[in-house]
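Below: one structure, written as structure tokens.
Missing here: one protein chain of the complex. Every other protein chain is in place.
Chain naming follows the written order as A and B, and within any one chain the residues start at number 1.
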Amino acid sequence: MAAETVSNVVCPLCGCLCDDIEVIVEDGKISNVKKACPLGKNKIMGHDRIKAPMIRENGEFKEVSYDDAIEKSAQILAQAKRPLLYGWASLICEAQRKGVELAEEIGALIDTTASVCHGSTVVGVQGRGAPGCTLGEVKNRADLVIYWGCNPQEAHPRHRARYAHSVKGMYRPNGKKDRKVFVIDVRETKTAKVADEFVKIDPGYDYMAFSALRTILAGHADVVPDTVGGVAKEKLVEMVDAMKSCEFGVIFGGMGLTQTRCRYKNLENVISLVDELNAHTKFTLIPMRGHYNVNGSGHTLAWLTGYPFAIDFSRGYAWYNPGETASNDVLLRREVDAMMAIAGDPGAHFPGESLRHMAKIPLIQIDPYANPTTELADIVIPTAVSGVEVDGTAYRMDGVPIRTRKVVETEYLTDEEVLERILTRVRELKGGN
Amino acid sequence: MTILIKNGVVFDPAQGIDGEKMDIAIDGDKFVEDVSSPDEVIDAGGRMVVPGGVELHTHISGGKVNAGRIMRPEDGRKGRIPRGKLTRACSGFSVLNTFATAYTYARMGYTTTFEAAMPPLVARHTHEEFEDTPITDKGALVLLDNNWMTIEYAKSGDLDKLAAYVSWMFNASKAYGIKIVNPGGTEAWGWGKNCSINDPVPRFDVTPKEIIKALAQVNEDLGLPHSIHIHCNDLGHPGNFETTIETYEALKDIKSSSDRQVVHATHTQFHSYGGSNWGDFESKADAIADYINKNDHVTIDLGVVMFCDTTTMTADGPMEYSLHTLSRRKWSNHDVELETGSGIIPVAYSPKIGVNAIQWAIGLELALLIDDPWKVVLTTDHPNGCPFTFYPEIIALLMSKAKRESMLETVSKAVDKRALIATIDRELTWSDIITMTRAGPAKILGMSDTKGSLKVGADADLAIYDIMPESFDPTKDYKTIEDKLMRTVYTIKGGEIVVRDGEITATPHGRTFWVNPAGKKAEAARDGMLEDLERMFRDYYTVSMANYPVQDEYIPHGVEIRTEVN
Partner (left out) sequence: MCVKEVILITGRTLKQGSNLENKMSDAYFDAAAQCEMNENLLTRIGASVGDAVKVSTRFGEVVVNAEKDDGLPDGHIFIPMGPWANAIVDPDTGGVGTPAFKGDPANIEKTDEAVLSVKDLIARYREG
């Protein structure tokens, strides 16, 4: 059968959500991927799949039917006193909405990968607001781009070429030549090497640096010490001058701000800086969201519940208090007595101490691929790959929703179908309470 | 299912019915002449029976609403209601989750709600939220005034291509009407600037006035059901009433394509300001009302401010930023490439602050000074002026001078000198109120065949309130208005009982109305327009044109309204 090219495919890996991908399909299988970066190409090409649902018996996995796996999952969740439904970042919004319905039904905690990633940004926004824009504004207008605590060359490889640096825009027709790019990081990363300027900062000193920049911006450079976090005052003054004198500046923030000392306070401070810069020129901030639909999970949860992550439904209404209700909070307190990991891999990305507790409780994994979570799971339900075998909505890092495409057929159930069936069975078990 | 509502005291201004005792019959999802052996008989017992409320301007679904929710968990905590047998968990006071929005409107007797501002690039988001907002019928107004394509065509005067673009965008965003917000100014805000009605838009060299006129003309050329719906330039600025009147005047000579206004000007309270700074700020509601009384081509909605801590959100990015410079409260901003922008910031309106008290007065003054209730729609620009849950109290204020006097004792004395409310005696009638909340908005939207009335053939959307108009004096018993208008005895939506005694009894999906402008007018310059549009996608957008239009999957309950002008 002839090879067919599917165009304008939306890449389901990182927060760039590139939608110009070309996928070559032969005999119902993906044989090649064009235009994607290695992260996206690998995702779309796929890997060995979990073949069938499995239930762990005496330490070993036994293959079972979807019906059996769903039945056992529903039993566990219906009886649990403090269930946690975690993940949600690497599947489509339609499935996320089903997940919220399930969480409400069983009074569960529902949390997304944001709690180990940009949760600090969300909380920072809740303190100071989100002065942002869509990526096209950066493409067309930005002449100053600052990557702070992020490394797009490794995590968002096409970001610079599609949105921020070499891309040509309406008012930046010469691309790179019309823009200046700063990288601020604790080490000279691959992105630092392709930037115009790399500013090395000591780990945990971002908050101080933002305070220093704001102090200089406010006209009080005289009280700033000679170095702040390893950055020379002259450099900080230079940075403020560059920021004040640009026509349109943007700060892209990453894990260097969200996972380090001060956490969300770093974000409150950089947001305040961006806010104060708006008195001088146009300035914005966009968080570099890691997974392709973690932003979608935040949006979906927010419109359905009022809050974007770390939600506790045990009282019958949504209760939100990251630091108390995020996944690692409740796992570390050993409160959770049953857990579902769906489209998120806590086995790989949670600290060991949380895994120690996860090993003791019933763990249901819903995922196309085996991963460290599978090693701890008691029930494994493989599903179709969202964005490749299932179409649905994803929200890019800047909030733009794009519909991912279905490129090939699948025999697997979709996440939405599995959740629907678990929900139906849970309702029966709970008898309409 | 057939329903007979007996012994109601009916107010249906669209049919000239003003407090008549009569029966109303429903068969399926429509009102009918009568029914024999009805499946359900409701004895209204002398209570008010009115059409379902039509909310023609509210911010309930989409990017900036969600930005408000995410930014304000403290607002979420104010409205916590646990899930019920039929209802999902609720949250929010000014930024409600979709379920709270749906249930609260339904409990208050509203059955049609229009999302006031949808950025086309993010339209998918509005429609996803619509699907999670049960009960009410819905529609969305799409932002088309700061779009680079619109601005270019307004500049070149190529209205055929603009018509083709508007048609394409309505299809691509599944929109009901054209929304204009701070035209030119929100594009200028992409550079941190702003502009007023006669300032050339930076780097585009065409004025907002020319953009407004171009869109108004195209709106009529395409025969769209609704007129352009405009948030004028200079919102919130002292002295802006002049810009407002200049905007209305600019559209005087446009011929309407149907029996309705040429421009609907929204939340006019925010646009009726006199003075030149916050110190001499004063009401110019009289000047605006005077203009509206003398001209038939403009309709308005109020945008009433009430005293509370609410969340403002509009596509008027620069205005929201300037609110931030005043109060320093947390501020979110979201400029949308090639199209529009938005700003979101909490605002606390206080009766002790002179400016806020005057704003509160202005909203009421407009309603009381404009003679014809068909030209005035009751809104709060939810949540900008206050949440829509303040409607009962606002209605009480409009119907009772005694209530106004009581409230005037608690507000800043600035109102005495720089507002008019204390001098106005008029008390609105039920007919006025029902016109302003049902018949009027339905007509303004171009939906009077199906909405805003109990006439035969209209959608069976109806509300029964526990008020006995024949023995009730709203001018004195205003407390009763405030209590009873919060929860209906019955809300019926499309012939289905969705509220009984203030409790939700059913949560059907509502429908999403959208307009497909077709015909020669829409298609003549399509090829040329598409060449220009393709260039925009190729060179400037960051999504591909193939992925841009809202797919049918997002409107499973969509109702296409096709207009065809040849």
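Following the convention adopted for this analysis, contacts are C-beta pairs under 8 Å (C-beta built on N, C-alpha and C of every residue); 3 or more make two chains touch, one makes a residue touch a chain.
Bear in mind the structure is a predicted one, so any value in this text is a computation, not a measurement.
By the touch rule given at the top, the unshown chain touches A in the complete complex. Looking at A:E4, A:E234, A:E353 or A:E409, the residue that reaches the missing chain in the full complex is A:E353.
Here one chain is not drawn; of A:E188, A:E234 or A:E428, the residue touching it is A:E188. The residue touching the chain not shown here, chosen from A:Q153, A:T383 or A:T404, is A:Q153. Not every partner is drawn; the one left out touches chain A at residues 13-14, 38-39, 41-43, 46-48, 111, 115-117, 119-120, 123, 151, 153-155, 157, 186-190, 192-193, 200, 203-204, 255-256, 258-264, 290, 309-310, 322-323, 325-329, 332, 345, 347-356, 358-360, 368-372, 374-376.
Basically, only the chains that are shown with their structure count from here on.
Computed centre separation for the pair chain A/chain B is 35 angstrom, with centres defined by C-alpha atoms.
For chain A in complex with chain B, the residues that touch the partner chain are 7-8, 10, 19-20, 93, 97, 101, 104, 122, 125-137, 139-141, 162-163, 168-171, 247-248, 275, 278-279, 281-282, 284, 298-300, 302-308, 313, 315-318, 320, 391, 393, 395, 399-403, 432.
Remark: chain B residues 61, 63, 65-67, 69-73, 75-76, 80-83, 85, 88-92, 95-99, 121-122, 124-125, 128-129, 132, 190-192, 203, 321, 324-325, 330-338, 341, 344-345, 539-544, 546-547, 551, 553 touch chain A in the complex.
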